[in-house]
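One chain of protein is taken out of this complex; the other chains stay put.
Then we have chain A:
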Amino acid sequence: MKVTVKQWNAVAYWKWDTGSTTEADPNPDEDAEDDVCGICRVSFEGCCPTCKMPGDDCPLIWGQCTHVFHMHCLLKWLNTASSKQQCPMDRRTWGRPRDSVTGDRKFGNPI
């Protein structure tokens, strides 16, 4: 017997590739609950308090320090005087990773 798929309507959901899980992770959903923005405490896949649409309209930002936030949340933080341009998590100076945001997948590795 030969099975031909004429049309397959499938459903999937997206997740930010935060690099905290690897492709080979056997239980990719296990840590899903933890992935919240350190500033607004909303899941990365949700949106920051000022946004209404998740996803591309409310992207994430990665810092050199490997911390990840909603971009809007972080920019708002950086715009306050008290931030001193530091990462809110570890007080290191905030900076973009040398590689492009999407280029480097291995933030999780110890520096």
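Everything that follows uses one rule, which is that a contact is a pair of C-beta atoms (placed from the backbone, for glycine too) under 8 Å apart; a residue touches a chain by one contact, two chains touch by 3 or more; residues count from 1.
Everything below uses one rule, namely that contacts and distances are computed from a predicted model.
Novice: So one subunit is absent here. Using its UniProt record, which name fits best from "LANO_0C04852g1_1", "Anaphase-promoting complex subunit 2", "Acyl carrier protein" or "NADH dehydrogenase [ubiquinone] 1 alpha subcomplex subunit 6"?
Specialist: "Anaphase-promoting complex subunit 2"
Novice: Just the residue numbers, please: which parts of chain A touch the chain that's not shown?
Specialist: Missing-chain contacts on chain A: residues 1-17, 28-29, 33, 36, 41, 43, 45-46, 52-56, 59-60, 101-102.
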